[in-house]
Structure formats: C-alpha cells, structure tokens
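In this view, the complex is presented without one of its protein chains, the others remaining in place.
This part shows chain A:
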C-alpha cells in the first residue's frame, strides 16, 4: 500500500473551445482521510471527481497533469487496466439518489451484481456482505429493501442503499459528490452521520465534494477551496475556519447563513473579491498559455 491514496498533480482540462475548466489542480488524499473539496456551482468540483473515476464527459479533455491512484499513474495505464483499478479501488456516492439506481432492477440484484461480477465473489458471500452493510446504514428491513425497485423507496432510503453499495466492496477511496444536496434537511444530517460513521469504521478515504461549508466543518480533516477550476486555498479544516488566508475563502465563510442571527439578510460574496479572483485567474491562464501555445 502506498502512502498516498490519491495524488493529483497539476491537472488541467479543457473544453473543445479551449477554455480551461480545471486550472492546474493539485491535491492529495491520504489513506483514511476525509478530504473536502468546496466551491460554488461550476467551480469544477464534480469535474475533479469524474476525472479521478474516469467518467469525464467526452467533450472535456485532460491536457496535462498526473493522477496517481494507490501509486498507479492513471494516465499511463492502458484503458482496460485503468478501468479495473478504478473499479477495484474506488466507489461513488452520487448526488442524486433518484437516478443513481437502475429503475428496472431490484435493489438486491443491483447491489450484489457488482460484487459477484467485478470482484468474483460467490452469490452467497455477496448477499451476506450486502445485508451486513444494510445493517450498518441502519436499514431495519433488509428483506423488503432488497426485493424493492428503486422507485418504491424514499430518497433517504435510496441514499442509504447507495452508501451501503459504495462501502460494500471495501474501496480505498470513495468520491462523495454532494451526497446530501438532493435530500431534505433532516435527512441530510442522518446521511452525513452515517457516512462519517462508516468512514471511521472502514478507514476509507473520502473525497467529499460539496458547496456547504457547514458540512465541510463537520466531516473533513483537510479542505481545498476551488474557484473556477483553480484551488485558491488548501488547509487543515480547523485552520481554515480559524484563519482563512484567501479573501475568497473569507468571503465564503462570511456568506454562510448563521442560526445565531436568523434575521440577518444573506450576504453574497463581495464584488471586489470576485474581481480580484478574475484577474488572478486571467493572469494564471496567460502564464499557462505561454508555454502551451
């Protein structure tokens, strides 16, 4: 086992029109660590997750940088070996539990299928494993759930099923792509607790993609703040909240609504900060283009 679970160095990706969507992103995830990736919509958080899992949309092209998963360079592996490695080492907890389960297959067959067909387990072993995981995500009537079609379960139940499925194959790294965004607030909290509990139990590293700083504070050890595909700040979570270095981070934290003063109006991120960011990014792009033509 290598010392670093996931190591992304200098990753840049472009759209067909040449616009960069990831701007020399570097970040690493230690084994067993929860690494938060925070940023507003369109900042490229999800894109990084997809790049790691090898499911970038075909229009996005990686132009430079390395991704090391468990010490293996994903860019240098032949496609087949890369798929096998990603399939064995990673899993995804998706944003939308409504579409992440196949509507025409029963939960049980979907969950065991992966263990049987990809990892070569026996059906019985896979079934035992799935039931154990369903118990861990506090599903009390596994028989009913395993027999159900996805549409027969609530959103929260589906997300539990997906969490169980993600942990079932004991991956080294789980990408959690805004796993609580599509759920209502009371369920969010339970789901978050479950993910944290299973993470501690199994010692799985998580790349936790979110736009919610409250979630970041609760669950992660380290955090990268992303803006327009660029990491603007990276720090220990506690340190980031105690003493944010970058003006954008400060503005984000200030913009988070607080329960202590429910009547305060919402504060958008300051214009001046955004203008500063825009020129920072423009400068970085210019510097990047020079050697890349």
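The working rule: contacts are C-beta pairs under 8 Å (C-beta built on N, C-alpha and C of every residue); 3 or more make two chains touch, one makes a residue touch a chain; residues count from 1.
Just so it is clear, contacts and distances are computed from a predicted model.
With one chain of the assembly withheld, which option in "N-methylhydantoinase A", "Pyruvate dehydrogenase E1 component beta subunit", "Molybdopterin synthase sulfur carrier subunit" or "ABC transporter permease" matches that chain's UniProt protein name?
Record says "ABC transporter permease".
Of the residues listed, A:63, A:118 or A:278, which one is in contact with the missing chain?
A:118
Looking at the full complex, which residue from A:4, A:88 or A:196 touches the chain that isn't shown here?
Missing-chain contact among the listed residues: A:88.
Which of these touches the unseen chain: A:21, A:100 or A:277?
Considering all chains, including the one not shown, the answer is A:100.
Contacts of chain A with the missing chain: which residues?
53-55, 58, 83-84, 86-88, 90-92, 94-96, 99-105, 114, 117-118, 149, 151-152
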